[in-house]
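The other protein chains are all here in position, but one chain of the complex has been omitted.
So, chain A:
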Amino acid sequence: MKWPLVIACFLGMGLTAEATAQASDKAIVEKGRYLAAASDCAACHSVHGKPEYSGGVSFSLPMGKIYSTNITPDPDHGIGRYTEAQFGQALRQGIRRDGSTLYPAMPFPSYARLTDSDIHALFVYFRDGVKAVPVSAPRNEIPWPLSIRWPLTFWRWAFAPTPHKAIASTAEEFTDPLLARGAYLVEGPAHCGACHSPRAITMQEKALTAHDGSLYLAGGAPVDGWMPPSLRQENRTGLGRWSEEDIVSFLRTGRSNTGSVFGSMTSAILHGTQKLTDNDLHAIAHYLKSLPPADRTQTPWTYDPTITEQLHKADLSSRGARIYVDRCAACHRTDGKGYPAVFPALAGNPVMMQSDPVSLVHIVQKGASLPAMTAAPSSITMPAFNHKLTDQQIADVVTFIRHAWGNNTSPVSAEDVRQFSKTMPPPDMADDTLSLN
C-alpha cells in the first residue's frame, strides 16, 4: 500500500511543478500576445490569408518599396536566431541581428519605451506562441545607392532616443497611474505618433512624447491616402468633443457616437486596440484627453440648423445639396446627425473639418467598410461613389458637407478631387483584407 502511495505523491509533485512552470510560461506567452496586439505588430507583419507574422506587407516610400519581414520564430526566414538581447535591440533601437539599422518604418523610436519585462514577454511570445513559417518576405525594391543601409545608422543616432532616456521620459511626469499607463501605451507600444505626429523633412517625428511639446499627436501626413488627424484636444479637428467613453468605444469597436473608423486606422483597431482590456482603453482615452490643443485658435463647433431647415423646406439651392439628399441623406440624414454608432454623424465630425479634405474625398470616392470586430460584428458599409459621381459632383457634395451644420470649412474644387484620385487608396473590400458580414 505504502510504496504506490509514495510514488503517486512523488509523481503528483513532479506533475504539479511542471504544470506550474508551464502555467507561468503560458502566462508570459499570453502577456506577450497581448503586448503584440497593443503594439499592433500584425498590422505591418501579417497579410490577410497568409500565416500570421510571416511578413510581406508593402510600404511605398519616396525612394522605393519596402516589405515588412517575417517575424515568426523560423531560424532561417524569421527571427528564430535572435537572442532576447538582440530582440530587444531590434525593437527598441532599430538594430538588426547583423548590426545594420532597420528602416524607421519599424517604429523603434516609440518601442524604445518598452520596459524590460514587456520586451521579455514579447520575446517569449514570438518564440513560443507564434508558429514558425519558413517563407521569406519579398525583397525590398529600393534602387542602389539608396538601398545602402549604413546612412540609416546616422539617422538613428540623430533621431532615435536611447531606451533608458525614453523610458524615463514617459514615466517621469505622470503620477496618476491611469495617466501613466495611458502615456506608456500611447507613446510606447501603440506608437500612435508614428502616423498621428508630424514628421520633419528628415522623416523623424517632430515630437515623440507629450513631454516634447504640442506637436506630439497634432496630426500627421497622409498614409496610403488617409490623413491622420490630431488626437489632441482641438475642438473642431481633434478629439476636443470626444468623451473618454467615445474614444474607448471607437478603439474597441471601430465605431462610437462621435465617429466611425476608416482607412489605415481600421487595421490598427482590428489587429490591435480591440484586443485591449477595458482598463487599458480607458488609460489611453484618459491620456489623450489630457493633451491640450496644438491649435488654440479654433472656435468651438456648434450645430447650425440653417441647412437642415432649408432641406426640410425642399430648398436645394446650396451647392451640393441635391446630391447630398439623393446620395447621402438616407443614412446620414438631412440634419447631418446620422444614426450614431451605425451611420456616423457628419455634423461636427472632425474628419469633415480637417483643412486637408483628402480623407473625406477618398471616403466618398472609394467608400468605407467597418470590419467585423469582436464586440461589434456588423460590417457596416458605405458604398463607393467614384463611378457614380463626377469629380465636380464629388467636389460639390464634399463642399456641402464641409459647410453645413456649423462645419464651416473651406470648399473643395473639382481639380482637388482630380488630384486626390491619383492617391486613391484601394477599396476596403477588393483587397480582401477585411472580414465583411
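We take it that a residue touches a chain if its C-beta (ideal position, glycine included) is under 8 Å from a C-beta of that chain, and two chains touch if they have at least 3 such contacts; residues count from 1.
By our rule, contacts and distances are computed from a predicted model.
For the omitted chain of this complex, the UniProt record lists the protein as "GMC family oxidoreductase", which is one of "ABC transporter ATP-binding protein", "GMC family oxidoreductase", "Phosphoribosylformylglycinamidine synthase subunit PurS" or "Sarcosine oxidase subunit delta". Contact with the omitted chain, checked across A:85, A:148 or A:375, is made by A:375. The omitted chain makes contact with chain A at the following residues, 330-331, 339-343, 367, 369, 372, 374-381, 383, 388, 429, 435-437.
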